[in-house]
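Removed from the display is one protein chain of the complex; every other protein chain stays in position.
For chain A:
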């Protein structure tokens, strides 16, 4: 067993703007071709040989036990990647139309680079018709058309009824040439040609790996590279597929654009940045704090509905009685209590009992305004102004003078963000004042201890 570490992706192909212009498909093809190159390496590659079989010889094959050559520790993953490479047409099983890689003794052959997908093949149905027609002219049991191929041929005959004579002639001519070729060479070529069509006209039910994501295919940068004609036939169809629009010319940026860019860089430079060590600690601590709430780490009580089919945990959450774990979470930060509707409710209840709820009510009202249709905004803004900020407001809140002045101006031409500054100020107040009081209050502490349950220790999901 020899393990190989795949060589670093050939940098010469990817640097120097190469990456900038490679379509996503090309990127993947290049990587697969790197693996192929590795597999075909003169000294360290897979041995390709001629196998004697019954009365004949099978030329140029390698056995399916090749997964060691595909870099990865896990066999399953290697077989999967190998199957994908076969499905894309880089090598193929010699006795099957279905392109997979199996780890048994079956034989595979490399595809000739001429047929590689990186050549942007989009073979026409006329070529496929010629190919199928040619196949019927060859009197070999192994070359008999499969059912789906026979069906395709029948369909194509109907579709190309008017030029069938031409297609037939092409097929005949090719068959004639083929007969004169060396037997071994023919075997190899036939199989490679067949494998090509297995990629572009796959067995029904198999994945068609040539299908593209329409978002990407409409951006094809080099439409003239598309190969449509497999056999050098004259096509009366336009050479560019209508789905391919030429890539827009890369425009030189205008002066204004560069000035904007400069402004942008300047603003970025002025930004305050944190050291990586601090950031890392923060990420670690957040994750550590929430891991007990993460169902992938800590099984929910009593169980994960998707695993047990029991929805008790969802029913408990909709009840007005918050569980201890949930209440504990409100203590992690003001955002936790604000984003949980039950938390908001309890927080409000507490503040009302202290006759100091105007800040939270203001904050909630402003959040609400931003959720309304734009049509309702001016009215709502006025209502909020009257209730919380206008002289003599019934629920007067205290905002710094700067924000107050700005808000006064905003309210004259009310938009969704009229209260943004005031809201920010109130948020900071709540965070440092009301929220801390809430956490220290008996109100909250009682909620926290209300259900005297044993704590959930961190444990693996119970499957």
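In this text, contacts are C-beta pairs under 8 Å (C-beta built on N, C-alpha and C of every residue); 3 or more make two chains touch, one makes a residue touch a chain; residues count from 1.
Everything that follows uses one rule, which is that contacts and distances are computed from a predicted model.
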Going by UniProt, what is the name of the one chain that was not included in the view, given "Guanine nucleotide binding protein (G protein), beta 5a", "DNA-directed RNA polymerase", "40S ribosomal protein S24" or "U6 snRNA-associated Sm-like protein LSm2"? "Guanine nucleotide binding protein (G protein), beta 5a"
For a quick check of understanding: of A:102, A:370 or A:437, which residue touches the chain that isn't displayed? A:370
Please pick, from A:74, A:162, A:183 or A:412, the residue that touches the omitted chain in the full complex. A:74
Which one touches the absent chain: A:155, A:216, A:349 or A:440? A:216
From the list A:158, A:183 or A:271, pick the residue that touches the absent chain. A:271
Which chain A residues touch the hidden chain? 5-6, 12-14, 16-22, 24, 26-28, 31-32, 35, 40, 45, 48, 60, 70-72, 74, 76-78, 80-81, 84, 109-115, 173-174, 176-177, 181, 185, 188-189, 192-193, 207, 211, 214-216, 218-219, 222, 224-225, 227, 231-232, 252-253, 255, 258-259, 261-262, 264-269, 271, 273-284, 286-291, 293-297, 300, 304-307, 311, 313-314, 317, 335, 338-339, 367, 370-375, 416-417, 420, 423-424, 427, 460-461, 463
